[in-house]
Structure formats: structure tokens, C-alpha cells
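As you look at this complex, bear in mind that one protein chain is not there, while each of the others sits in place.
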Amino acid sequence: MIEKFDAIVVGAGPSGNAAAYTLAKGGLSVLQIERGEYPGSKNVQGAILYADMLERIIPEFRDEAPLERHIIEQRLWMLDEHSHMGTHFRSDVFNEAKPNRYTIVRAQFDRWFSRKVKEAGATVVCETTVTGLLRDPAGRVYGLTTDREGGEVHADVVILADGVNSLIAERAGLRPKVRPEHVALAVKEMHFLPREVIDQRFGLKENEGVVIEMAGTITAGMAGTGFLYTNGESISVGVGCLVSDFKENGTSPYVLLDRMKRHPSIAPLIADSEVKEYAAHLIPEGGYDAIPAIHGDGWMIVGDSGQFVNAMHREGSNLAMTTGRVAAETVLELRSTGKHMTAHNLSVYRKKLEASFVMKDLKKYRRLPSTLHDNKQFFTDYPRLLARAAETWFRVDGVEKKQKEREMVGSFFKSRGLRGLISDAFKVARAWR
Amino acid sequence: MSNEAPRSAAKKQLPEHFKAYTGVWVYIELERGQVHSVSWELLGEGRKLADQLKVPLAAVVLGPPDGSARAAVADSFCYGADRAYLMESALLADYRNEPYTRAMTDLVNTHKPEVLLLGATTLGRDLAGSVATTLKTGLTADCTELAIDAERSLAATRPTFGGSLLCTIMTLNVRPQMATIRPRVMAMPQRVDAPVGEVVEVPFDMAEDTIITKVIDFIADSSRDKVQLAYADIVVAGGLGLGNADNLRHVRELARVLGGEWGCSRPLVQKGWAPADRQIGQTGKTIRPKLYIAAGISGAIQHRVGVEGADLILAINTDKAAPILDFAHYALIADAAVALPALTTAFARRLGPAVRLAG
Partner (left out) sequence: MHIVVCIKQVPDSAQIRVHPVTNTIMRQGVPTIINPYDLFSLEAALAIRDEHGGTVTVLSMGPPMAADSLRRALSIGADRAVLLTDRFFAGSDTLATSYALATAITKIASDQPVDMVFCGKQTIDGDTAQVGPGIARRLGFHQLTYVESVETIDRARRTVIVRRRAEGGVQVLRSELPCMVTMLEGSAVVRRGSMADALRAARADVTTWSAKDAGIEDISQCGLRGSPTVVRKVFAPQPRKEKAVLIEASAHDPVHMAEATIDTLFAALPGLNAELHAAAAR
């Protein structure tokens, strides 16, 4: 007998969990299907969790969720081969009662979140891959198939929360293939160190944590960034660049990460650690313009699968949770008014997102991806120029300061020219606006 | 052992009735007329423990009345035993858990040893578990090191968590202190011709019709086409670095020329390139060959624990940084698909006409 549910959620990442939790709490019969051995098993990475979006779903999460450290310090580094310069913001204000950002280890966090989903009443099935959507002649989605024997299940609505590579949506013709210039490939490692060593290296106590975001020559001229987060007993380090750039450039992400780890500013931070997890993952970075259709007759798309990532601010999981929650709330509202899950009725989902920070933020940066992609000087010339300028400025060598100023300005002009400098500034400003 | 909670609080307070337990016993594993070499290794190790405790070392021989048990007793003295306990009975012809457990527990209850050592073989582990449970005493499995502490207790050290850690385990307040010991870890003692010493013959009083389990056949390994990995002196194995299933043939050919066995890492079994009985490692076979050649295997801890006992490990890998270089003795930085056939040809040539290449 083929079972039927009110809703099926595909995937148990932050977006799928948010959706399944909200739906189950709302009293619907929910089936969630995850291909990993358990939720989070495919997400072996440390990450940053933005509290606010989770708080809206599970207000008491701070008491239960496996959180690593709350972030009290943010560094933004510009790196060339030898140096780093940048800002460094650390504040005791972040030691607040309800901190705003935490580092988490996804494998654990996802598992916890999934437990909440089960407690809320959803049926969660793991080690099962969704292989396709079932559509009636009119195109309405009424269920799906999985790779298990007797794998067909039906539902009024299917929510695709299956991550950046959403093959299901692509196969069902609901969205086009993701373009290489719209996804970044990030590689990441977990460097395990005793808690005390991490505290000492970063000047931390209790559960305080640090985030370092990096740009510059570490990406070998490609559009991308690097990062380092402190977890409880490990440090996550990683670097990501657009897939299209990797293709053009011929460099492998592993080579980049390796080089980054040997950078004199980073090596001492991770020295003597034991590397255990190595993960490569795609991040959708196409921004607003890359968002596909996110709803239709009997289906919705949430999270990375819908390209909901703010690359500039490294926000992904929060958009995932928000889109998951909003999609679920839309379904609940339709149900309570006795409406069907038609494309027309589900369009409320998109409207709600347009009215929220999700679409507004993504719109704000809609030009950034292409600007950075087309202007590689941001990842080559500028870091080097800045580093050389700082080096000139700080070196005490009997050269008069005026002369130093002239040299610094000169080097910028020589490299980019006046027009280049002005247009770069203009480009960034426009993309940022 | 599921919990490594510190039990340092546990102090030695040996109950009075256990104080009479004395002497070190080694179980001599006799099967089908053959003594497993681990038994001699244990006599060598047991000698050291007994000397330290200043107690006698005894061999325990259980077997059929066909002379093989007596021969084993004689050999025991050559390997250092002071005394031997012998139980001869037709019921003990083949190893079976019921009569052997009964024989061993009777012997222990009557003659009260303080230490009882067995080889960590299939037989030793099957028997030790039943005996220890019957005697309600502690048993430390698969040890790699034995010592006597200041309070005259046996300190048995063994790998745990798949080899990531070692732990030292004691049985403080119960006797005997039991341990099974991995074959090929302890040194083989020198055999010295010695006259038969004190033999304590103990009658075995079970009746065959009370023993439920019957051996209806024994298929010796030599007579069947079964993988002999665990016992092979030379093993050649391949991993994912071979690139494809077809390249496994190079592994098989080299093994054949060397008169050894071939094996593989787990992913090859998972991919269906090789049958499960060829897998080497934690969830596969543990091997202790003289020479192990690992081609295109990275050397993950689960693989490592299965091969560490090899006398000599040669890694063939394209990656100088592969973890296998941390425990291999020699490494050839080369493409396995090239190096393996080259080695096969070169070995065949050196070994002369007796070895012919396939095809």
C-alpha cells in the first residue's frame, strides 16, 4: 500500500528541518526523507549559526542545541603571500545573555535539530534517497519515488530542501541546471586541538569564539574567500571560490587550502592539530538573479536548493531556516483555510519572502557576484598593494614619511591607474548599495 | 570495557579464599595433533611472569588419548614449563566448547592458579569467554603486553578503540586472572631439550551423550579453496589507488609469483571489485605476514590495525604524504599499475624457472 502524507520534506539540513518542524508542530502528517545515514552525516563541517532565525522556530534552543562557542570577535583579513592586514572587532557586549552568533558543528547540530523534528511528530526516514517526483498529467506533483524497494510515497505537497545540487528539481524540470558561475566550491577541514590550546591561541575564555574571514591572494586570483572559525575543540578552516573560476584557472581547491594553511598568519593558529574531517561542498552564490522558480503545483523549494545564500555576509543556514519556516507556514495557512496546494495559492510563499530580509538582502547584493567575477584585481593587486603600503608605512628605516606616502600612492596608480582605481571604487559601491 | 571510566578507586582486597590461588598457567592449544605456536610463545612469556612471582609455570594440555597430548606435554617442558596438567579423553578429540569449558573449569577449581593465559585464537577466545563467565572472573582479551605490578597482580595491556589507544587492565579481587594474548606478539622461546617433568594427570568424567554439540566434519584449510590470508607469510594487497577492478589482477599475479595471498582494502569490497573474504583490516582479516605489500592503499587506521603485525611492510603509493608511510617500513613512490607488474616480472626472473608468469 502506498502511504500518503500531508507533506513530504526532502532533505534534513537546516531548511528541511525548519520546514518539517514547523509543519509537524502545526499538526500535519509529515514525512521527511534524508539520504545520509543520519541527519548531518553528509554535513561534516563547522559553521556559524545565526541565533535569531532559529529562535523564531525553537525559542529555547540555547538550552538544548549543541553549540560550540558564541562569537565575541570578528576579524576581517586581507592577505598577500606574507602578511595580513585588516580589522579586528572584539567586544564584551557579545558576551550577552542571548548571544547572536555561535559556531556549530553541523553533524551534531543537524542531529539535534532532527531530534526536535521527530519530537514534533514528523516521520523521519534516513538512508533513503529521493530519486524523482511523481507528477500527474497536468504537471501537479503528488508524491515521489525513492531508492528503496516499494519506494513510492504520496503527499499533498512536496518541499524540496535537498541542498545546492537539487537534482530532483532539475530532473523533474522544475528548474534549470545550476550554472558554474553561480556556485562556489568550498573545501574545509576540521583541525582538532584541545580546548585549552584554542583558548590560549585566541585569547578566549569559557565559550567565547572567534571568526576570521579572509580575502586576498589566497584564492590565487579567483573570486572567493577563506575562513577560520573556532569550535569547542576544533578549528574549521576552509576556502571557497566560484566553480567557473576553478575551471578557468585549473587550480584545485585542495591546493588552495593547503597553501592557505601554510600562510604565516594562519599556520601558527592551527599548528600541531589533528586534521580529521575533510569536506568539499558547493555554496550557491548566484544571488538574487539566480533564484529559480520556487513554487508550483504541489511543490516548493527552500534553502540552498533555491539559491538562498547571501555570499557577501556568509549567511546560508539562516536563510535556509527562514525559507523553510515560511514555506511551512504558507502550507499551514492554506490548510487552515481549506485551500489546495496549487501554484497560485503557494505563491504566497514567494510574496512573504519578498517582504522579508531574505529577498531584500539578496536584492541589495544582486550585482556583487558578477562584479567580483569580472574584476579579479580585488583578489590579486589590491591585497598585495595594501600589504606593501602597510609594510612601507610601518618600517622605520630613515626614509621620511612624506616620501613613503608618495611611494604608496604611486604604487597604487602604477598598478591600477587613476581610472582603474576610480572605477573599482565605483563598482564596489554599486554592487554593495 | 564500553566505558573507560577511571576505576583507580578500585583497590586490591583479595578475599581470603582466593589467597590459595598460585602459579601461572598456560593453556596449550592442541588441535588435530598440532600445537598452535601461540602456546609456546605464551610459555616463554609465562616463564617471565612466573619467575617474577617466584611461582611455578604450568602447561595445561587437554586432548585425546592418542599420544598427541602427551607429546604436547613433553614439548611444554622443552619450552619452559615446570609442570603440566593433563586431561586425556576421547571426548576431547576435537575442540568443542562444552567439554573443554568443563575440563578447564574443573582444573582451575581443583588446582587454583592465579594466572591463566590462552592464545587469542578462535579456540582460545571461544573457551576463555565461557571459562571466565563460569568462574565469574575477569578476562582481558587480545593482549599485547603482560606484566606483574608491585602488588603481584597481572597487568594486561591491550589495544582498544580499534588501536587508537592502549589500556592496561587488572583483575584485582577475583582469581584466576585471565587473559588471551594475540599470536605472534610475544617472542618464541628457545626450545631446550628437557626431560618430562612433573605431570599431573586428571581424569575427565563427562559422558559423550551429555554433550549436545557434535563435530560432524572438519574441512582442513589445505583441502579447500579458501582464502588463507590470515595465515599467509606473504600478502599483497591493493586499494583504491589501483584505479579500477581490472588492475587487481596485478596484485593477484604478484601474490602468485611470491607464493603468497592477495587482499584488499574495504572500499574494493564495497565496490564489488573483490569478495569480502579478501578484505584486510579492522572489519576484515587481521594478517601477520612476514612481508606485506600494500599498493594504492592510504593506510587508514582501520586498515592499519589489521596489518601492523607484519614483519615488513612495503607501501606502493603515489603520495609521499599518505598515512601508510607512517607505519610502512619502506615505500616505493610510484604508480601501482606500473610498479606491480614490474615487480612481478623481476621477482619471477630472480626466482628462476620454477616460477612461470601467467598467460
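A and B label the chains in the order they appear, each numbered from 1.
Everything that follows uses one rule, which is that a contact is a pair of C-beta atoms (placed from the backbone, for glycine too) under 8 Å apart; a residue touches a chain by one contact, two chains touch by 3 or more.
Fair warning: this is a prediction, and the values are worked out from it, not measured in the lab.
Within the whole complex, the absent chain has one touching residue among B:Ile148, B:Val174 or B:Met206, and that is B:Val174. Within the complete assembly, B:Ala315 is the residue of B:Leu92, B:Val115 or B:Ala315 that touches the hidden chain. Listed by residue number, the positions of chain A touching the unshown chain are 3, 31, 37-38, 41, 105, 107-108, 123-128, 146, 148-153, 190, 192, 194, 232-234, 272, 274, 276-277. Residues of chain B that touch the chain left out of view are 1-8, 10, 29, 31-32, 34, 36, 94-98, 101, 121-123, 125-126, 128-130, 132-134, 136-142, 155, 158-174, 212-221, 224, 226, 233, 258-259, 269, 275-277, 279, 282-284, 290-291, 300-302, 311-315, 320, 324-335, 338-339, 341-343, 345-347, 350-352, 354-355.
In the analysis below, only the chains that are shown with their structure count from here on.
For the pair chain A and chain B, the distance between mean C-alpha positions equals 51 Å.
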